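Below you'll find the structure, written out as structure tokens, and then a few comments.
Heads up, one of the protein chains got dropped from this complex, but the rest are sitting where they should.
So that you can tell them apart, the chains are marked A, B and C in the order they are listed, and the count of residues begins at 1 in each.
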Amino acid sequence: MGTLVTGAIVCYLAGALAALLGNDRWGRILGAWGAASGAAISLALGMVALASGSVFSAVFDFPSLTGFALRIDGLSAPFLILTGLVGAASAVYGAGYSAAYTGVYSLRKLGALFNLLLLTLTLQVMADNALTFLLLWEAMSLVAYLLVLTEHREPATIRAANWYIAITHVGFAALLAMFFLLSAGDLSAAFDTLRANAPVLTQRNAIFILALLGFSAKAGLIPLHVWLPMAHPVAPSHVSALLSGVVIKMGVYGFCRIVLDLMGGGSAWWGGLTLALGVASALFGVLYALMEHDLKRLLAYHSVENIGIIFIGIGAGLMFQSYGLMSLAALGFVAALYHTINHACFKGLLFLGAGSVLHATGTRNMEEMGGLIKRMPRTALMFLIGAASISALPPLNGFASEWLIFQTLLGGSHIPEPAVALMIPIAVALLALTGGLAMACFVKAFGITFLAIPRSHAAEQAHESPFSMQAGMGILGLACIGLGLTPFFVVPVLGRALAGLDRLAWETTVFSLTLPLNTPATFGSMSSPLLAAGLLILLGLIPLALWVIGANRRTRVGDTWGCGRIAQTPRMQYTATAFAEPLRRVFAELYRPTKDLSIDFHPESKYFVQSIEYQSEIHPWFEKLLYQPLIGIFHRIADRVRWIQAGWLGLYLTYMLVGLIALLVLAWWTP
Amino acid sequence: MIFVLLLLTPLLAAATAALVKPYRAWVGWLCAALSFAPLGAALWLSARVLEGEVLTWGPGEFLRADGLSALLVLCVSFVAALAAWLGPGLAVEDGYDAAERRSYRVFSNLFAFTMLLAVTAHNVGVMWVAVEATTITSAMLIPLHITKASVEASWKYILIGSVGIALAFVGTVLAYFDFVNLAGEQASALNWTSLLHSAPVLHDEVLKLAFVFVLIGYGTKAGLAPMHTWLPDAHSESPSALSAMMSGVLLAVAIYAILRWKIVVDAAVGPAFTNRLLIALGLLSLAIAAFTLIGQRNYKRMLAYSSIEHTGLTCLGLALGPLGIFAAMLHLVNHTVTKSMMFLLAGRVQQRYRSTEIAEVPGLVRTMPVTAGFFAAGMFAIAGLPPFGLFISEFALVRAGFAAGRGWLMGVVLVLLVVAFIALVTHLNRMLYGDPPAPIPVGERQLWALAPAGLCVVILVILGLTLPSPVSRLLNKIVEIAAP
Amino acid sequence: MNSLFSQLAVLGSSLTLIFGLMLLWHRSVHAYTTAFAWQSVVLAGIVAVVAYFERDPELYFVAAMLLWLKAWFIPRLLRRMEEPLGAEQELQPYVNTATSLLISGLLVLFAYAVCRPLVALSHLPTRAGMPLALGLIFVSLFVIASRKKALTQVIGFLMLENGIALLAVLGTYGIPLVVEIGVFLDLLLGFMVMQLFVYRIHETFESIDVEQLGRLRH
Partner (left out) sequence: MSGWLVEFFQIVFALALAPGLVGLIRWIKARLQSRLGAPPWQPYRELGKLFHKEAVVSKNASWIFRFAPYAVSASTLAIAFLVPVLVVPRRLDMVGDLFVVVYLLLLGTFWLALAGLDPGSAFGGMGSSREVTVAALAEPTTATAIFSLALGAGSTNLGAIVVAALNDPWTVLTPGHLLAFAALFIVAIAETGRLPVDNPSTHLELTMIHEAMILEYSGRYLALLEWASWLKLFVFLSLLANLFFPWGIATTLTPGALSWAIVTLLVKLALLAVVIAVMETRVAKLRLFRVPELLTASFVLALLAITSSFLLR
């Protein structure tokens, strides 16, 4: 295993070096190869760790304050796998995609940073003491920040980068404090020591809150999600895939590592709070996604949603754990981990697909797309697979993990306190609503982008993307299908990954081709391979049946029916805005859209209208209710503080006099 | 010999520059070359101190260098060399006329001399005289170009600085008074070692009073709030090389003076008293700097406020026990390297754009890509990001705070650091990106002048990734001195 | 004998403080210079008295230096500066005269409070003057803070230095000579630089009113 770790590090570094030193073409390609092979090794590493169950551990003699310790255990493995999977796919994709930057932005920087990001991500999940963890964490944030800044000529990029680094730094500060409390000041203590000491710590609740704050800033849990829909769209698409697929998962990883592993769970309210935040993120994420017409922003909001779903699983697990329902807890954690991997795959795929669309049309605005399925059929197919997966449609991977999360939540009836237990059905209902809305949203995303008639010249001129980009998408598309068809395999493997957390009593059940869950709470079964096979057989049987009954097989191509009008123009189609309008009305209370209607009448008579202008916008109210006041407070304080330096010498000397007197008085009072 | 090299070469350089009239370019080169002598002497001195020696020289041990002095001597001579190589007078075209170049060469060398004297003087009175002299020499340099702003800044600087330093003298006199009354009159009474030696018998209330005056006095020079007001003005209006020296090491020298006194007072009354005062002033500086950074419009002032922030942090560190003193001294070194580099880079930007307003210097990555890269690295460093040294020292500082059981204080510090961080990065991005104004030429000129900046970045990264054993041994020596 | 000594010391200290307070009620810079010169004479006198009673020849030397530097040389330069600048008067200080005097009174009281441990500790006959010296320091600081003319501020600063010298001589019969010389040198140089800057302010702003120095803020 040590060889593999070294191999991955060497590959990434070589890739970074090649990207830095090479010319635009070879640097790009070699850098991508470095990243792809490094990622492949990471993937292998994760699989080996899961398969063998062995633990890799290394302490490097790092002359800074203390040692630099790495260790791979069951909990690291799933994250290594998803890093490898998404990393390899985006690297391959990026080889083609970044060619478009030649001569505009620095390809060297992009290629090198991409490799470095993968390197930090790979090492992050191996960190075995607080110091290593924090250093890598900050390095990862910094590299990701620089990657977000790639297209730095756009003002939106700068704004997004500012928000990203600000929120991520808030999170870092919280984590720093958290680790100091957890480790009682000794950051170089191995996680094993922390694990042993955690039960007797006095400030466990403070540690939990700080961990939640720190990791939710990275994961993009509401209300710290605001950077996500800003930063993910402006990054290059293969970087967006990595950001949305892997970087935010580090928040999940960190949370699991600290709260589940090191702290070993805690009070019921920990789980309740996590669950509530998860539900809120899931719901608000998808609601704002629905209203979005920027394809990549839409996907970014869906990341908020899916992170919410993951945290629902973790929160439910924590709750069950606090009531001693260990197998239910384990189910929740497994479901969350499963969804984490799944989300990495389909969100990576969708971002890559959106990148191809952006590559082909030069816009992210869905209202200017349409008809792309004919111009870029492979991209469309891949995007469709991603869309179906994220909408949790059977038999793809999103469905498998959401099904598990539902099953976990059904166990809520076993919580002895009715008041707490009643939270669970509400969570179930809102999760189901989220699922339905996600489906609606991806009908919109796919339908408006790829179907019908092109809405702009750019969309008409679109072209299929180069092979490397298709290959990148293909890897993740296959992963989505593969993970969807094999829950009977994935779940026990993840269960074994969690078995390392020794405070979880994971009851090994017998898994066959189906996935029957036999927890004390519920019994349910699902078999996605059989389901898939059934659906395929039916799809074959139906045409066969038509042939048997002798149905008319002729098809005539004609115009779309148009109530008698002659020509059909793109303007007659439903737009993305129109598509989401019913849901906007339904949730108007939450969206609180602004309306601005101005009608110009004919100067002669007010019965003739010359033009009507209608504007309606939705401002996410987190920004209005939470961030704007917060920023306002800081700015007000800053304004006051600024006047300390009023430019007036007499005042300055008065400060000195007053300061002197104050300190003299203070000295008096000090014993 | 070491002390001769250390102290006489700057004087020699100053004398040469003063005698050769009108200014000739070779004087500049000579000064630059001579600036290596103190640096070499500093390295030599540090090496000998690391071997466990305490060097003394002169009648009545007039000069004395232990670990603490060695560290400061290193910092001062490094920045002085940097300023000698990059200051006015070497490049053909740098916007200064001959008289200005001459006066720069004279006073910058004197300035370096006074700082070196301050950190090697054994007698705290002489230390005070030297620190007072730094005010005079540096004040002469601020209005190198006479403008309303620079005259204003220099007047404020000299008045606040002189008044402050006079208060430090009150403190010195009070301590001497204490000494004379309780330990008897001695010629060496103001020698730091004798003060320290007899500290246990001194009267603690008088010593507390003395420390208040000393803290206010040297705190003025260190830029501690609420006496920091001269600092943004002076740093933003002086020539960049001088800003680099002032921000990089003058503040450090003042911190050095405070630490010397803290050691004495702690020996007499225990560390709780000084720690409380240091925390109060440190936190106030940090808060004022962090919040002022939010609305800052001028990048040199931004750097100046960041200096206040870091002085505040260093001050806090001094109050956090041995771990904290270690962290504070490491922080001081890191800050010296970073901030002197940043002011030199800011000087380049100012020379190109002819403005110090943040809003008027957009598009640095396009007009001066290498400078922009170093500038960004420096900003990340002062904002406290890895892999730069300041990250490690801030980290160690917060750790010391938690270890000292001051969790809440560290919580506040972390919040303030985050505020400062966000402000700094936002301003940085406004400078780096965007469209540069039309008449600004694109492309780097005089790339060789960036070599020192590269050296600084390398040092910072080394200090950020590892802690070289000589540095840690030196710092441990300081901790031994400061927290026995 | 000792009582005469201490009487003289207190008398001298009171005189220096009163000269310091003169800055608060007079308005012309000319009067300030005079006050400073006389204050320095009194200071030198105190040093001489201490030297006489303590039989310390070193202090005679210090007294002579004080007399030369502060009572003759610096006032001479100040007078010379008055010619181009002296027409300006301290017409509207930030704090009016009555309030200024009130504040000064409070500051002197505060100085007494602060000095309690010092007076308790010392056995010297001169110790009773120490609060007055500290009071002079506070009052001078207040003068610098509340007056608007650069020249007034310079004189305020010089008086602050006098206060410190007074404190040193009353509390410890003078600091070690090497430091004393350094302080004199610094004072001289500092004064020269300040003088230079006052001229510069006058050149650049055509007035020595520091109220105009409000360009650099925030």
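We take it that a residue touches a chain if its C-beta (ideal position, glycine included) is under 8 Å from a C-beta of that chain, and two chains touch if they have at least 3 such contacts.
What you are looking at is a predicted structure, and each value in this text was computed from that prediction instead of being measured.
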Visible contact partners (per top-of-document touch definition) of the missing chain: A
Touch with the omitted chain, as defined above, among A:Ala429, A:Leu590 or A:Val658: A:Ala429
Which of A:Ala161, A:Met469, A:Val493 or A:Ala580 contacts the chain that the document leaves out: A:Ala580
Residue, one of A:Thr102, A:Asn205 or A:Ser413, that touches the chain absent here: A:Ser413
Chain not shown: contacting residue from A:Val200, A:Ile549, A:Leu597 or A:Ile612: A:Ile549
Chain not shown: contacting residue from A:Ala51, A:Leu530 or A:Val658: A:Leu530
Touch residues of chain A, complete complex, unshown partner: 370-371, 373-374, 388, 391-394, 399, 403, 406-407, 409-410, 413, 418, 421-422, 425-426, 428-433, 435-437, 439-440, 442-444, 446-448, 450-453, 514, 516, 521-527, 530-531, 534-535, 538-539, 542-543, 546, 549-562, 568, 570, 572-574, 578-583, 585-586
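Following the convention adopted for this analysis, only the chains that are shown with their structure count from here on.
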Central chain (distance from its CA mean to the mean of all protein CA atoms): B
Interchain centroid distance [CA atoms averaged], chain A/chain B, Å: 44
Centroid distance [mean C-alpha coordinates] between chain C and chain B, Å: 31
Chain centre separation (chain A, chain C; CA means) in Å: 69
Chain B residues counted as touching two or more neighbouring chains: 155-156, 159, 163, 167, 209, 232, 292, 295
Residues within chain C bordering two or more other chains: 114, 141, 144, 153, 210, 213, 215-216, 218
Residue ranges of chain C touching chain B (in the complex, touch as defined): 114, 117-118, 121-123, 134, 137, 141, 144, 150, 153, 157, 160-161, 164, 167-168, 171-172, 175-176, 178-179, 182-183, 185-186, 189-190, 193-194, 197, 200-201, 204-205, 210, 213, 215-216, 218
Chain B-touching residues of chain A, taken from the complex the two chains share: 62-65, 134-135, 138-139, 142, 149, 152-153, 155, 157-158, 161-162, 165-166, 169-170, 173, 176-177, 180-181, 184-185, 187, 634-635, 637-639, 641-642, 644-645, 649, 652-653, 655-656, 658-660, 663-664, 666-667, 670
Chain B - residues contacting chain A, complex: 155-156, 159-160, 163-164, 167, 208-209, 211-213, 215-216, 220, 226-227, 229-230, 232, 272-273, 276-277, 280, 287-288, 291-292, 294-295, 365, 380, 385-387, 391-392, 395-396, 398-399, 402-403, 407, 410-411, 414-415, 417-419, 421-422, 425-426, 429-430, 432-434, 464-469
